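In this view, the complex is presented without one of its protein chains, the others remaining in place.
Chain naming follows the written order as A, B, C and D, and within any one chain the residues start at number 1.
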Amino acid sequence: MKRLFVDIPKLLKEESLECIDCEYLYHEGANRGVFSIVEIAEFGAYCRQCKESFCIEACPKDALEHDENNMIVRHNMRCVGCKSCILACPFGTIFPEVINYISQNCDFCLNQLENDPNYVPLCVKTAPNETLTMVDIDEDDPENNIYLVGSRMAVKTHHWRNKVGKNK
Amino acid sequence: MAFYNKIIKKSIWVFHVSASPCNNCDIEILDLITPGYDIERFGIKLVGSVRHADVLLVTGVVSYKVAPRIKQLYEQAAKPIFVIGIGTCTAGGATFKTSYNAAGMPLEKIIPVNAYVTGCPPKPEAMIDGVLKLLGTLK
Amino acid sequence: MSDKGTEFFEKFQDKMTKVIKKPRRNYFNVKNEDLWEISDYLFNTMGCRLSICTATEVYDGLEVLYHFSDDTTGIYYNPRVKTGLKNPEINSITPLIEGANWIEREMYDLFGIKFKGHPELKKLLTINNPHFTEDDHPMRFNRNRTKEK
Amino acid sequence: MLKYLFYLLVFPGFLFASVFGLIVGWIERKVSARVQFRVGPPFFQNFYDVFKLWGKEIILIKNTPYFIFVIAPIIAFASVIMTSTIVGMSFFYHVGIGGDLIFIIYLMVIYSVCLILGASSTGNVYSSIGAGREMKMLISDELAFVLVILVPIIQAGYKIDLTQILAYQNANGMIIGSASGIIAFIVGILCLQAKMGLVPFDIAEAETEIVEGPLMEYSGPLLAFWKLAHYMMYVFLPMLLVILFWGGMSFASFGSIMAGIGKYLLIVVVMILIRNTNPRVRIDTAINFFWKWASPLALIAVILAIIGV
Partner (left out) sequence: MSKCRIPLGPFHPLLEEAEFFDIKVEGEKVVDIEMETGWMHRGHEKISETRSYTQSIFLVERICGICSTSHPFAAAHAMEDIDNVEIPERAKYIRIFIGEMERIHSHLLWLGLAGHFIGYDTLWMWTWKYREPVLQIFEKVSGNRNHYAMFRVGGVSRDFDNALIPEIHPVLDMLEKKMLMLAGAVKDDPVLRSRLKGVGVLTKDDAINYCANGPTARASGVDIDVRRDDGLEYDLVNFDVIVLPNGDVYDKMVVRVLEIIESVKIIRQCLDAFPKVGGEYLNKVKHISPGEGIGRYEAPRGEVFHYIRSDGSNRPLRHKVRAPSFSNIPTYKASCVGIPLADALITLAAVDPCYCCTERSIRVVDKNNKKLEHNILTMSREKTANLKKVVAGSEKTPIDRIFED
């Protein structure tokens, strides 16, 4: 199955994410679905998933919570974009540009993928240095630091639980 | 001249131009002439024809459609005429900043403006204060 | 759901697809050809009022959602009609319901959907506006924004 | 000669009538404000307004007969000064010119005609509608007004001079004391309301329907002329009624002077109250009212007066 593959270390080396376009139809011009992808990726893989999370403590609006898998979720109706959680996290997990008041949304171009399985989303087309790609991946690949996040995404990152992968 | 300025301060006829506002500034302007505020005390009167006006109170983000009309109205008014933008809308567009049909943000893009009274809507007291302050600058 | 509603759904069962039934809101897709018949039934037989229509642009076309309100029960019946992106055209129901006149004009104005059989289909909101030409439909998405590498 | 120039320009003509008119205008605004739970304008408000208008620009409209537009308010103003001089002369000095009542009726018509002419010259829709309405009002209230004036004339023994009517009243008691007098007086107040364009008969100037009607296009000094003329009518029209029905004002004693002023103010206040307690009527209702009710009533008064009741 084709998944959207995010190479987070590469992505972080880029100066800005501004150049990555999103073809999400409805929030024209003002949407950068890639932010929401990065957010899911960072909470899924980067975050240490502390038991007593500093970020949750710091949030004035109770917008952050653990879900059943102990993963952090941000409730977009509560978050006011104050970015206190970013300051509070001791591991620097949360990237300031992705936590916005107006949430940016990515639907993995589901609408188009339904019609055409080989569809290439616009973000992949515009992302520099192949930071975003579409790849066929079905399970985690700890050797190469590649992990599945959600049903339609894979990320490449240093997983804190992972002792196998090399630091690249 | 000084004498004239003194007089005009005491007798201000305002004409109310609502240029795609949300109505609220407008009803607050109407509130001014009702018993609660009664600006007739200060010699301020609402008139129905722009030819009689000394002050234009403009409200709202001016849409592209009314913009030429507002300009026309301004030209039709007997000079000297002052323009006061009422509400945040006229000053900067407020929540309508991203609208595809808003031309006048700020209102100066369309007609010369002498003062703004901001607020959404401004309190009637603030409007009275704004008008009187503007006239206070006349020497 | 009231008896009238059940009857309605039974009668037009085979003309609807993608039926979503919620306690007070019913959404269903109908074909352009069946729209008149269904509106007629809803308006004249069931005594519903046409609240408004919502046009939305989606990936593969435009859809118009007609909101019929049954004021005796507070239930909404929402037939949805789809049309293509190029030359969108839908049958007008203005001859049936006078109140749809402005509604259809508004949709024509904002989305450019042409309503076949409308008595005077002209722009409603951006009419005579120096900023918009006759072909400007401000609510339509601007789809030419690919900036590929 | 100099005396008449003084009458015309100072007292009771231009200067007095305008100053006093502005004061009465203030009373009008103040009483209205009081009725409406407001404080109302300061005393000198109307003076400020008029002076301010003098300093404003006059806007002339392209492709319209400027001449009529400019001359209409001036003629109207002049006719109002004349009227107020004539009425004032008999009110204050008890002197008159022969046949002055006829003169007054004509001068009043001149005012209305000027208004109509001035308004039509602008070519503005609202103004023309205002002019049309003014014309209809003129047609409808004129008959009643003339009939009302006829009553004192008849009672005084077919005299058309104000001084003679006053003399008759001094000798035989006020005309309002008779049945015909009362009826005519009531109709007369309504006619004044219509002549002055006050609610319920401010149809010609209906602010919310046709903006300010005939005055819409006027600005600056020309508007000041109209406003002044309007306020001056506040001076002499009630005075006329006082002369015709209430025996005018005599300067015999302080008490009688106060009584004269009191009569005058009473009429003014009644007019203001009528203005503030009624909605505007429609033009056809107004015409109906004057033709079906006011004029016949005035006619009855005239007949009564002829019989001598």
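The criterion applied here is as follows: a contact is a pair of C-beta atoms (placed from the backbone, for glycine too) under 8 Å apart; a residue touches a chain by one contact, two chains touch by 3 or more.
The structure presented is a predicted model; accordingly, all values stated were derived computationally and were not measured.
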| item | value |
| --- | --- |
| Chains still shown that are in contact with the chain withheld from the display | A, B, C, D |
| From B:Ile39, B:Leu73 or B:Ile86, residue that would touch the chain that is not displayed | B:Leu73 |
| Full-complex contact with the absent chain, from B:Ala19, B:Ile39, B:Ile86 or B:Val117 | B:Ala19 |
| Chain not shown: contacting residue from D:Val50, D:Leu101, D:Cys114 or D:Ile129 | D:Ile129 |
| Positions on subunit C where the hidden chain makes contact | 24-25, 27, 49-52, 54, 56, 65, 67, 69, 71-74, 76, 78, 97-103, 106, 110, 123-131, 138-139 |
| Touching residues (missing chain, whole complex) on subunit A | 26-27, 30, 36, 62, 65, 75-79, 101-105, 107 |
| Sites on subunit B contacted by the missing partner chain, in the whole complex | 1, 4-5, 16-28, 30-31, 34-36, 50, 59-61, 63-69, 71-73, 75-76, 79-80, 82-83, 94-96, 98-104, 106, 108-110, 112-114, 120-121, 123, 138 |
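As a working rule, only the chains that are shown with their structure count from here on.
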| item | value |
| --- | --- |
| Residues within subunit B bordering two or more other chains | none |
| Partner subunit B, residues of subunit D touching it in the complex | 29, 33, 36-42, 44-45, 48-49, 51-52, 55-59, 207-208, 211-212, 215-220, 223 |
| List of subunit C residues in touch with subunit B within their complex | 126, 128-132, 138 |
| In the complex with subunit C, residue positions of subunit A that touch it | 21, 23, 25-26, 28-29, 111-112, 115, 122, 125-126, 128 |
